[in-house]
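As you look at this complex, bear in mind that one protein chain is not there, while each of the others sits in place.
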Amino acid sequence: MSHVKEAMNEIASFISKATELIDSSETSKMVDMLIEIYHTRKKVLVIGAGRSGLVGKAFAMRLMHLGFNVYVLGETITPRIDKGDLVIAISGSGRTKLTVTAASVAKDVGAKVIALTSHPKSPLGLIADLVVKIPGRTKLAKEDDYTTRQIIGMHEPLTPLGTLFENTCMAFLDGIVVELMKRLGLTEEELKERHANIE
Amino acid sequence: MSHVKEAMNEIASFISKATELIDSSETSKMVDMLIEIYHTRKKVLVIGAGRSGLVGKAFAMRLMHLGFNVYVLGETITPRIDKGDLVIAISGSGRTKLTVTAASVAKDVGAKVIALTSHPKSPLGLIADLVVKIPGRTKLAKEDDYTTRQIIGMHEPLTPLGTLFENTCMAFLDGIVVELMKRLGLTEEELKERHANIE
Amino acid sequence: MSHVKEAMNEIASFISKATELIDSSETSKMVDMLIEIYHTRKKVLVIGAGRSGLVGKAFAMRLMHLGFNVYVLGETITPRIDKGDLVIAISGSGRTKLTVTAASVAKDVGAKVIALTSHPKSPLGLIADLVVKIPGRTKLAKEDDYTTRQIIGMHEPLTPLGTLFENTCMAFLDGIVVELMKRLGLTEEELKERHANIE
Partner (left out) sequence: MSHVKEAMNEIASFISKATELIDSSETSKMVDMLIEIYHTRKKVLVIGAGRSGLVGKAFAMRLMHLGFNVYVLGETITPRIDKGDLVIAISGSGRTKLTVTAASVAKDVGAKVIALTSHPKSPLGLIADLVVKIPGRTKLAKEDDYTTRQIIGMHEPLTPLGTLFENTCMAFLDGIVVELMKRLGLTEEELKERHANIE
């Protein structure tokens, strides 16, 4: 069963190296934008397709626990987005068509867009007000291979497709949650109080 | 912004330590059960609530890419489950009521249940045919604190609630995907061919 | 293609007859409970499985358009439910296990439960603070056949399983929306302003 362990170690090691590769000023700007939204009670909308969308939902759930006014694109009670609201769009390749289309509509209505992507020059990256570059081999496997191999040590990654991007993105967003807890003075107990109790 | 990095390192380090703590014979049995299901073309149903449910969906998506006949509880086209089908239930605490209820119905109809939980003696653990114990501080934060602190070095974890369980579970299941690729002789290219192209 | 027309007419006729069969005092109590929740800003949680769950989501979306603080069980940002919150549970048979379990947890935490079901004496009906009996042949087809045949004129319904219940329930809940608009003095324009604009 050593492939399971090896793959987990590849992921762990990639997340750890990513902490050095993610630009701390991008992270800092993202946190500031979230703090501002928190205080103005404006809406946050999280968008993403496939596994990136699932990572986005995991983040949205924590934002709800933190007391944000947060929604997920495509869910039942997602309301109108307006000027001053914040959209967080996740796409490793930055080319996922429905994500780019949704982000583009968000810009049209005056919302700010933060893109989490490995490709700042992608259509999503170019639309965004802020790009946080998250390393990771994405679905565009071939283009990304060289960078990924440099990070993991000049060999083919074991984990397929966007796995490294998705796990790194989840850990990064969970890091943002910790930072928001500290900055907003929120305790784990307060998060727990908002956690769903019918499940 | 150092909390973001610290939290990411806590997650990375926890995943890495988890590779030593997860029982390789449990992992091995889980892979064998999945391989058997793959060859018999029986159904896999993934169940879980909250962030554990999202991690389960990320795994279900990869099982689809691998060619499994896989479904997620609560989605539109999820069919009847029968004798011989396989249910994978994820709950850190093993006490999430709707997950336990669903797993219990699954047992009643003759499906096999694999539980991914930190608590093998929990209601979910006791129902399951196979428990894979995944370390992690779960929602039952207080009970889990001692073990977690032992793993991360006798201090309070930075990340709240089930974060360590959820990230570790995601990395573990992505490790299972790599193992299944090797055992079934599937290439990344074959996974990519099944990947959604309208998104 | 006459079966399509016949089935549509069966549905239309059933909805029309249902207006006479649904107890107006039950409807009235349901509207009063919703009006009270609207003014107290408490939460509404909608629960249901399968097609009943989809009908519930369609209602939840309109409640959001009306300005309610509404959530759907199983979606990402659904928070804790507390004493004084209102749960609307939909199940034709009143026996859908996960719906009954969720409604039962809701009662435990002190929420009020409204059940929409064809079976007031079912487990769901017995838990509920208010039952609104919606006629309709449900999944328990055999038990329901006699009543349904009486309504549609002593022949077998064309539409399978819970179709008549689900369509009637959707029309009934859309009727509740109209009543809420009148009682709360809300215009279609106000609903439209809250309607999602990224879709």
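A few points about this structure:
For clarity, chains are labelled A, B and C in written order, and residue numbers in each chain start from 1.
Please note the rule applied: a residue touches a chain if its C-beta (ideal position, glycine included) is under 8 Å from a C-beta of that chain, and two chains touch if they have at least 3 such contacts.
These figures come from a predicted structure and were not determined experimentally.
Here one chain is not drawn; of C:A58, C:V109, C:L130 or C:L184, the residue touching it is C:A58.
Within subunit A, the residues in touch with the undisplayed chain are 49, 54, 74, 76, 97-98, 101-102, 105. Against the chain not shown here, subunit B presents residues 45, 47, 57, 60-61, 64, 70-73, 75-81, 102, 105-106, 109, 193-198. For subunit C, the residues touching the absent chain in the complete assembly are 1, 3-9, 11-13, 15-16, 18-19, 22, 24, 27-28, 31, 49-51, 54-55, 57-58, 61-62, 65, 96-99, 139, 141, 158-161, 163, 166-167, 170-172, 174-179, 181-182, 188, 191-192, 195-196, 198-199.
Here, only the chains that are shown with their structure count from here on.
Centre to centre, using the average C-alpha position, subunit A and subunit C are separated by 36 Å. Per-chain CA centroids place subunit A at a distance of 21 Å from subunit B. Inter-chain spacing, taken between the CA centroids of subunit B and subunit C, is 34 Å.
Along subunit A, residues 57, 61, 195-196, 198 each make contact with two or more other chains.
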